[in-house]
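A single protein chain has been omitted from the complex, and every remaining protein chain is retained in its original position.
Right, chain A next:
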Amino acid sequence: MRLRFSSVLVAGISSAFGVGLLQVTGLLTAQIGADDVTGSSSTVGLMLAILAWVFILIAVYVGAVVTSNTFSTIVAGRAREIALLRLLGSTARHQRLAISREGLVAGIAGAVAGALVGSLLAFGLERVSVAVGWFQEVGYSYLQPSLLFPLIAIVLTTWLASWVGSRRVLSVTPLQAIGGAQELSREEAVQRRGRNVLSLVLVILGAALLVLGMLLGLLSPVAVLIGVVGGILSFTGLVLGADVVMPPALRLVGRWFGRSAPARLAAENALRHPQRSSRATIGLVIGVTLITMFGVATASFADIIREQQRLQPEVYQGTEQMLTVVTGVFSVLIGFSALIAAVGLVNNLSLSVLQRTRELGLLRALGFSVRQVRRMILTESAQLTVTAIVLGLVLGTIYGWAGAQSLFGAITKGFVLPGVPWLIVGVIVVAGAALTAIASFTPTRRATRVTPIVALAVE
């Protein structure tokens, strides 16, 4: 039952995110169409339409990835229960079917509930904006056929994620229920070559398309669509290859925390289940990358607009104001993806502490103080968030710059430098610090309550 609740929640948040984005985009498009100034400027209208579709693609993509990530983590956390059922005579096939059926139900329930919430949020936003005077009354219909797109995508991805996640069921042996056996951490780390090759191909292809988009962007803003495809391909490659990319990054960051016993153990712990840590952190990487990308693109855009405004004041009149509204709305909405990712990260850390109760007991028996345990878990948490945020900031800057360049290169007739959105970077860093503390709060409490006697007890 707990599984179903968490997966419904994740599907619901994803659906609210996707549907909300679509509704807000629809609203904004309707507003822009109704606005005399921007509506008459075909370049701005085209750009915003392109931007809207870029975000729709991103929304569905993020929803899909985060849903599948979280679902896999949840399934991984239930391995022991599955092992017990296997021990009692249930077949692996039966277990897998049961989980994927739960996935389908969770996907449908979450998608529908999320769609309602997302639409309500957009409706509330519209009412408030109209009341405040930002928007005019345009009679936007909330029953858009395009909404079926994220809904179906979320149901399918939740189902698919449950199927993919449940593949691990097949490797759960009934013996795991009895425990005592060594953890199978290394087995998890076995790398799949085919997948790695695919991810490398995607990254290279995507990067090539990004560059192509930037070059063609010098001629037409439509080139950004090539860039978007390139971005999605290369980022998909990175996410697929997370098992290869994240562990070395985590290891590198782990070194920053020093060589004390708690720090060293924390560094090793974060890498104990490389796949699980990769999955948990890649979600946050996606969120931070998106926010940064958007921030960098907007900052670059703002630089260009200011420059153009100076040259052609009549064409660009009012666009900066609109831009501020769009930035605000989308930043909040994209913050959602980071929120979902943060839930995944908290889950991951809790799970990892839960699964090594005995080992924590051992450390306490050998003389690890409560303070050292606390420091170890905080360091683990920090290692995950710092890695994700640094990687996200770097990737986001690259993607944002590539996007701005492809979209606005035709206006500036040359290459622009990436604008750095210091406010957004600051918010991300502060949010990251908060997340580190929050994510480690419950696990730390649980861990420091472990008595050393646990280590001596036989399971």
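Quick note on the criterion: a residue touches a chain if its C-beta (ideal position, glycine included) is under 8 Å from a C-beta of that chain, and two chains touch if they have at least 3 such contacts; residues count from 1.
One rule holds in what follows: contacts and distances are computed from a predicted model.
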| item | value |
| --- | --- |
| Among "3-oxoacyl-[acyl-carrier-protein] synthase-1", "Hydrogenase", "Phosphoenolpyruvate-protein phosphotransferase" or "ABC transporter ATP-binding protein", UniProt-listed name of the chain not shown | "ABC transporter ATP-binding protein" |
| Touching residue (missing chain; options A:370, A:417 or A:434) | A:370 |
| Residue among A:269, A:289, A:347 or A:436 touching the omitted chain | A:269 |
| Absent-chain interface as seen on chain A, which is shown | 180, 182-183, 185-186, 260-261, 264-265, 268-269, 271-272, 358-359, 362-370, 372, 451-453, 455-456, 458-459 |
